[in-house]
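Notes follow once the structure below has been shown.
All protein chains but one are shown in place.
Chain IDs A, B, C and D follow the sequence of writing; residue 1 opens each chain.
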Amino acid sequence: MIQCLLVNKDKSTTIGDISLLEQWRQDPNTYLWLDIGEHDPQEERALLAELGCHALAITDAQRERHPPKIELFSNYLYLLYRGIYKASPGMIFEHLQISLFIGDRILISRHDKASTAITSMFNENSGRYLKRSPAHLAMRLFHTSCGLYLKELIDFEAELESIEDQFQNHGNDKLMRQITQYRSRLIKLRRTFNYHVNIGKALEAYIDDEDTNIVNEKEVHTINDLNERLDRLLSLSQMYYDICGDLVDGYLSVTSHQLNATMRVLTVITAIFVPLSFLAGLYGMNFDYIPELKAENGYFILLGVMFVIAFGLMALFKKKNWL
Amino acid sequence: MIQCLLVNKDKSTTIGDISLLEQWRQDPNTYLWLDIGEHDPQEERALLAELGCHALAITDAQRERHPPKIELFSNYLYLLYRGIYKASPGMIFEHLQISLFIGDRILISRHDKASTAITSMFNENSGRYLKRSPAHLAMRLFHTSCGLYLKELIDFEAELESIEDQFQNHGNDKLMRQITQYRSRLIKLRRTFNYHVNIGKALEAYIDDEDTNIVNEKEVHTINDLNERLDRLLSLSQMYYDICGDLVDGYLSVTSHQLNATMRVLTVITAIFVPLSFLAGLYGMNFDYIPELKAENGYFILLGVMFVIAFGLMALFKKKNWL
Amino acid sequence: MIQCLLVNKDKSTTIGDISLLEQWRQDPNTYLWLDIGEHDPQEERALLAELGCHALAITDAQRERHPPKIELFSNYLYLLYRGIYKASPGMIFEHLQISLFIGDRILISRHDKASTAITSMFNENSGRYLKRSPAHLAMRLFHTSCGLYLKELIDFEAELESIEDQFQNHGNDKLMRQITQYRSRLIKLRRTFNYHVNIGKALEAYIDDEDTNIVNEKEVHTINDLNERLDRLLSLSQMYYDICGDLVDGYLSVTSHQLNATMRVLTVITAIFVPLSFLAGLYGMNFDYIPELKAENGYFILLGVMFVIAFGLMALFKKKNWL
Amino acid sequence: MIQCLLVNKDKSTTIGDISLLEQWRQDPNTYLWLDIGEHDPQEERALLAELGCHALAITDAQRERHPPKIELFSNYLYLLYRGIYKASPGMIFEHLQISLFIGDRILISRHDKASTAITSMFNENSGRYLKRSPAHLAMRLFHTSCGLYLKELIDFEAELESIEDQFQNHGNDKLMRQITQYRSRLIKLRRTFNYHVNIGKALEAYIDDEDTNIVNEKEVHTINDLNERLDRLLSLSQMYYDICGDLVDGYLSVTSHQLNATMRVLTVITAIFVPLSFLAGLYGMNFDYIPELKAENGYFILLGVMFVIAFGLMALFKKKNWL
Partner (left out) sequence: MIQCLLVNKDKSTTIGDISLLEQWRQDPNTYLWLDIGEHDPQEERALLAELGCHALAITDAQRERHPPKIELFSNYLYLLYRGIYKASPGMIFEHLQISLFIGDRILISRHDKASTAITSMFNENSGRYLKRSPAHLAMRLFHTSCGLYLKELIDFEAELESIEDQFQNHGNDKLMRQITQYRSRLIKLRRTFNYHVNIGKALEAYIDDEDTNIVNEKEVHTINDLNERLDRLLSLSQMYYDICGDLVDGYLSVTSHQLNATMRVLTVITAIFVPLSFLAGLYGMNFDYIPELKAENGYFILLGVMFVIAFGLMALFKKKNWL
């Protein structure tokens, strides 16, 4: 599906289909946003090539999985980032690769499935951004997409705090499993955000780069704003990852301590009753001649001995701080 | 609530309300500190915009949570840092975002709740700082705010040493829980301090930056003093975090060793008494014909055998270093 | 075995043996790809020296193991990388060192065993790449070789996810052993990829290096494409390594928790039955005079006492959250 | 207490009290080392201010705790480092902050308590260093102070090796406690040394710095020698810290293995004797009718069954590698 947004000479904005492309070609004072979603790969390739996109860039755009990147070609600045198609609670993201070809008077966006950020921004309001410069609109789109991650990460902070509390009190396997899953997701996010941060730094460098005028001095605060968001995402994902790791370490220690306490209880019980039971077993034997059994107060003497043993052992354990 | 501090042409200082703004506007030899706290967001926005603050900066200032930052706009150097609203023992901080718009003749401070540092510095004495330059006053404020963190961190060192001592002797779950909480708090502090350090480095770079004269050569020692504090906070938070981690690791090892010792006691007791109890049980059986039971000294022979078994096992365990 | 691929003056491509070398020497408008595989070291050395390769580079090429490198000599840019000879599932690679001597009009490839990437590219199609420049062909070869690693790493991601799932449910020694092996393999891969990334960065630097024209400005996008792949390999190997490490840590915690739960069951059973068994043993003794045994309801009273003890202990454990 | 060391015009050296200051002031060809120890803060402040020291530097010098630093003021290079007041075995240091104000013809040292390094160097020999340049003497002092750390660290290496040996054989809680304490001390030392290394780097940078001539080209080898020592201290403290960490990890593993071995012994003993004891208990019951008890060879048959069970279980454990 291809949709077009044209900013006319008179600054008005028209939304329509591929036919607006011809209008844009004829009038050098117009600006175009060409959005390609779920299109036939062959046709798409032909269209992009005809618009002057580099063959290697088109290949990257159509790859199912490619790390986020930014690269300057002769006509376009090519930006590929990883947006969110669908976010489920617990940091589960279905990713969506979004390619932006940023030209002097044109922005081409390309994606496989519907993008929330693009859908929300594809309207007359964006004409203003596009007119300022296609690069400005591109950065707004990237900023909006990253806002979706940020929302999820901040929601995750609450989740993490609740886990911290639960964990301290009744840590269990289900929580541990969750934390391990979160860590695995955060490590993947961190890698993506690392790529995004590098894109942001490259964008900043293009301002002073004499090879291109696509990104210009006027965009310095917009780029700064974008970079703050990209840095924050990386920094948050790293911090949450570290906190999860510390939770695992702390839990290990708590568990170790509890095990130790449990083992002491077991050892104390065993140590006290096993000798007593042995004595009871001894005098339960059926030998014909066991002199103690004949003693008048044999039973009571044995009970006394047992008391002494039991309390002696308990005193010993108390001294060893086991009780 | 808006309050103003005006340094007059004759170097005297007047404290008052928003009406001082007009005086400042009319006389180019005056300096103004405009402090906005808990104000209506709409009005605030209008006032700041009218004073020439950039729209993006105002948005950042009004956001509930934004990472600390510094950015140069055309009229102002915009500085956003995270101060302390309330500090409770054990590194629990209620944070407060403080925005400073630093101009040539004006310093605008903006915060949601009352700031300890601003309250303590909003008096005639600060007129001197403001006259020197609004940037100087801004750095003094930032320095004072960070002093609150420093005080808490140094208090925490004593707490940490007491934990170290307790931990070594009678480590328990409550201490472990505390350490895990401290680590989580320190990791968040470290991230904040990391942002602050970056702000400090940026401030230093503005001295030689030709784009602005807001921060000038005269402030080099003030900036240095500020940077030492910011570095120290980062360095201390990192060090305390590492020490907490080592405590967790060390505790794990100690616990492991104690568990091992406990288990050996249990094993030794079990290993010695279980065979003896089995023998006693054997001769407690009621079979019609068990020849040993008829033997004259059967009981005493068995006791002898039991002694041999018990001492043999004890010798074995001694040899294995288990006793 | 030596094979040659010659791009003639008329842009046609001829594939043949060493005899094409003479043709290449006589006509400065031709380009040659000379591929040396499994050849006699002495002859190889002589041939390379005669073609102007530096003695140190030839020594490196013939070493059984040498870290990947790139170095500029007077006639050639020498590139040594680690390709794949054979890949078995589970990240087991049999490596193959491939040396490329990149000249102005010639590419010499040298390897001990058959290289998949070279075999697949040694055909007429590559004439086009060679004509563009020997450096372009060299980078295509390197890119293709690295594609083999990438395929294996992406396959490994599926394997890793399946391990993650299994691990959470029924972690066992076999899985642990596998993960430890994977980590050891990934750490070695990471080191190799680190060397490759450094080669990619050096290649990029040669574009602007005045000392050589072997790599020129036209190759900037090809180098970029190569570097993206090299970076991605390093980044993926690092990420998988970290995920494996987190799995180990997480598994330790889960195991610790399960052990704790098991121990509690054991302790509860022991703590409840051991005192009861002791009582039973006590009244199984054969003393002549044990008054309780004569009591009319002695047996039933004892059963009652046992009930009280058992339920009292259970209530205690319930209160301690052990049940 | 204030003491002075004056290098006279004729290169002779005079040691005396504050009165030498006047002599130094009158003759521009003299050099002075002014050492202030345990002095009244107010007087000290006045004296330093009068000598041209910057107010911020005096404040830093008088603070009880300030991170080591170096900063260039108009008249002085101000250097604050952390020396040793008293070293006890086991890396226990009582620190002493030493401030050095380095001028063109004067070196002012300031400390709260007696400094070993200063005491040992405050004699005629140092006149030679002072004459070369106050900066040279300052670096000699710093070098000597750091030598005290180095001596302790090298002594610690022997201690560490002895711990390594003991640990491997009879690891115990006392050793673990010691290691955890060492780690905590090393982490604090590392932080101090990190600051010192940064001071060393700054010193090196002052050579080429046009803003000052206090440190000049002639001192390049002296600074290098100092920097080697500072780097070595940092590197050693980091290495010992890492080795301590690895000891903890290794000990955890050894303990885990021993626990496992202990548990197997316990399990084997329990598993073999518990069923046998159960059988013995079964035939110790007093039911009126238990047919087996009447069987002629009942007892011997049961003994046989017990043998079979015991040896069967032992064979099973042998097969499982538990014995």
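Observations
What we mean here is this: contacts are C-beta pairs under 8 Å (C-beta built on N, C-alpha and C of every residue); 3 or more make two chains touch, one makes a residue touch a chain.
Source: prediction; values computed, not measured.
Screening D:Leu56, D:Val254 or D:Ile309 for touch with the missing chain picks out D:Val254. Of the options C:His111, C:His136 or C:Arg183, the residue whose C-beta touches the omitted chain is C:Arg183. When the full complex is taken into account, the listed residue touching the unshown chain is D:Asn286, out of D:Ser19, D:Ser74 or D:Asn286.
Those residues of chain D that touch the chain absent from the view are 154, 164, 168, 221-222, 224-225, 228, 231-232, 235, 239, 242-243, 246-247, 249-250, 252-254, 256-260, 263-264, 266-267, 270-271, 274-275, 277-278, 281-282, 284-290, 321-322. Against the chain not shown here, chain C presents residues 54, 56, 65-67, 69, 71, 73, 170-173, 176-177, 179-181, 183-184, 187-188, 191, 194, 245, 248-249, 251-252, 255-256, 258-259, 262-263, 265-266, 269-270, 273-274, 276-277, 280-281, 283-286, 290, 292-294, 296-299, 302.
Quick note on the criterion: only the chains that are shown with their structure count from here on.
Centres computed as Cα averages put chain A at a distance of 23 Å from chain B. Each chain gets a centre from the mean of its Cα atoms; for chain A and chain D, those two points are 38 Å apart.
Chain contacts: chain B has residues 249, 252, 256, 258-259, 263, 266, 270, 274, 277, 281, 284-286, 290 touching two or more partner chains.
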